[in-house]
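See below for the structure under consideration.
The complex is shown incomplete by one protein chain, all other protein chains being positioned as in the whole.
For reference, chains read A and B in written order, and residue numbers begin at 1 within each chain.
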Amino acid sequence: MAFLTALVEGVLLGGYYAMLACGLSFMFGVMRIINLAHGSLAIVAAFALWTIADRYEYDPFLALIVVLPVMGGLGWLLQRGILERSARSGELIPILSTFGLAIVVENVLFECFGADIRSLAPYVGSLAYDSFDLGGGSYIGELAVLTFAVAILLLGGLQLFLTYTPLGRQIRATAEDPDTVELVGVNSRFVNAMAASIALVTVGLAGLFLALRSNFDPYAGSLQLIFAFEAGVIGGTGSLWGTLAGGIILGLAQTLGAHIHPQGFLLAGHAVFLLVLVGRLYISRHALRGFLKARLGW
Amino acid sequence: MSLLSITALDIRHGLLQAVREVSFQVEQGETVALIGANGAGKTTLLRGIAGSHRPWRGQIRLDGTDITKMPTYQRVAMGIALVPEGRRLFAAMTVEENLLIARASGRKGDWTVDRVMETFPMLKPRRHARCGTLSGGEQQATAIGRALMTNPRLLLLDEVSLGLSPLAVNLVYKSVEALISSGATIVLVEQDLNRALKVANRVMCMLEGKIVVEGNAGTLTREQITDAYFGHQKRARVE
Partner (left out) sequence: MTADPRISIQRWTNLSIGVAVVVAVLFVVLAAGPAFLSENLIDRLTVLFIYVCLAVMWNALAGYGGMISAGQQAFFGLGGYLAIRLSEWGVEPYVALILAALLAGVFSLPISAIVLRLRAGEFAIGMWVIAEVVRLLVNLDPIIQGDTGRSLIALATFDAVERRDYTYWLALVSMCFLLAVIFVMLRSRLGSSIQAIRDNEEAAASVGVRVLVTKRIIFVTAAIGCALAGGLWLATFTTFQPRSFFGIQWSAYMIFMVLVGGIGRFEGPILGAIIFFLIELWFGTAGVWYLVILGLTALLFSLFLPGGIWGYIEDRFHVLLLPVGYRVRMPGPSAEDADASQSVTAK
């Protein structure tokens, strides 16, 4: 029974990872940039929400009304101010730019908020501790279920947006062919900025749920970036639902790993990630060899 | 005033000068064929007009307005539409989506998805098919349709017969002729000399970035054209 509970926990954790990862994958899909500041920006949102909850005593969910648009604005500035310019120097420079940004962000956060570990859990009543009774002595957290539900809604909403709205079409087209898209009248700079805004709004949402489900400090961003990246790679870049699958696999690996060994949580997750990476390379080479054998008789 | 006016245009690809001091005019309703060997600079010239390449020197005017420094998407809003070499459709998107996205330019006009379907009836059953699955002819039709959806005043066609079966080329050119007879202004790049001479009012031949022969399709002899094509003559203006 404990195993089954662990399974459910892992899947629900996957929902959080999907929410966390979709912004990173989205930005990569549209602009071919991996934003190394992704994790620390989620922490920015977490701290913003915490400040509003702690100092002004607003419910964190209500605080989203302020924080999410601000994150969107940050995304716009990030794209127009930094990413657009650095991308002109090739695909390597944006990595350095976003890395520099990440260092700046987390250390500025440290200057503002200090080293104390914080959490949003105390500000949402008992949501962080309540659980559903599954019977047979096993429980699953209400927060975990809520997180998963929100993740599904977010991914679904994004998918609908991309499929049926004009801006969504423009984003998809820009992701596929940024040169040709201009030839049909689309302002690709505007589209990229909108994509970055959307990505950071999802980051803001992820920041909320991170702060609710666990503690955070100014330097927590690095680990979140790694998780987002791992979920994205496991699921395969390309589709939003792939990111969900990746998140779930990562969540499962981590949860099951934690049951085996105290360090198992992190190690199991990384191990699965590396396995998938190696598997993907090995399979590609194998398939290539098979193809060459069949076609050229090598 | 000419619809399109190019003055002393100089376009470079890195260190290579692809278009050298090109000047010409296109009047409303004209069809101009741009011919020349591979690498002569025809595609670069078209892309320069559309905005994908910024010129080193020179001027481009659309109906009197200087658009030399204008970004590509704004030129589309002003009425220039390029059907790029190789079609460059959004393969993961459907035919309809490819057409709809061209509405981003915001230009008002008669072209709708339904009208494109009427103009290219072969697309009707493929309306919701992903463009990656289309045949060459269907792709070309979609690409032209996509350009038309921007309600252009000037249509630039880059090698629409490339990679198509003769049957498909016939179909495409039937539609092009229909567009011409409805009064469209077209500049087209075409490898097939016969086709080019059949549809165009005027012909310009490019060699190594320069226009070496220019004249009316009816009056230029094949000899003059092939000489210019292969570089046996300096630039001559024939009336």
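General observations
Definition applied: a contact is a pair of C-beta atoms (placed from the backbone, for glycine too) under 8 Å apart; a residue touches a chain by one contact, two chains touch by 3 or more.
Given the structure is predicted, the values throughout are model-derived calculations rather than measurements.
Though it is not drawn, the left-out chain touches A in the full complex. Among A:A102, A:A128, A:V203 or A:L256, only A:A102 touches the chain left out of the display. Hidden from this view is one chain, which touches chain A at 28, 33-34, 36, 82, 85-86, 89, 91-97, 99-104, 107-108, 110-111, 222, 225-226, 229-230, 233, 263, 266-267, 270-271, 273-274, 277-278, 281.
To be clear about the criterion, only the chains that are shown with their structure count from here on.
If you average the Cα atoms of chain A and of chain B, the two centres end up 43 Å apart. Those residues of chain A whose C-beta lies close enough to touch chain B in the complex are 166, 169-170, 172-173, 176-177, 179-188.
Every residue of chain B that touches chain A in the complex is listed here, in rising order: 50-52, 71-73, 76-77, 81-82, 84, 88, 90-93, 97, 100-107, 146-147, 149-150.
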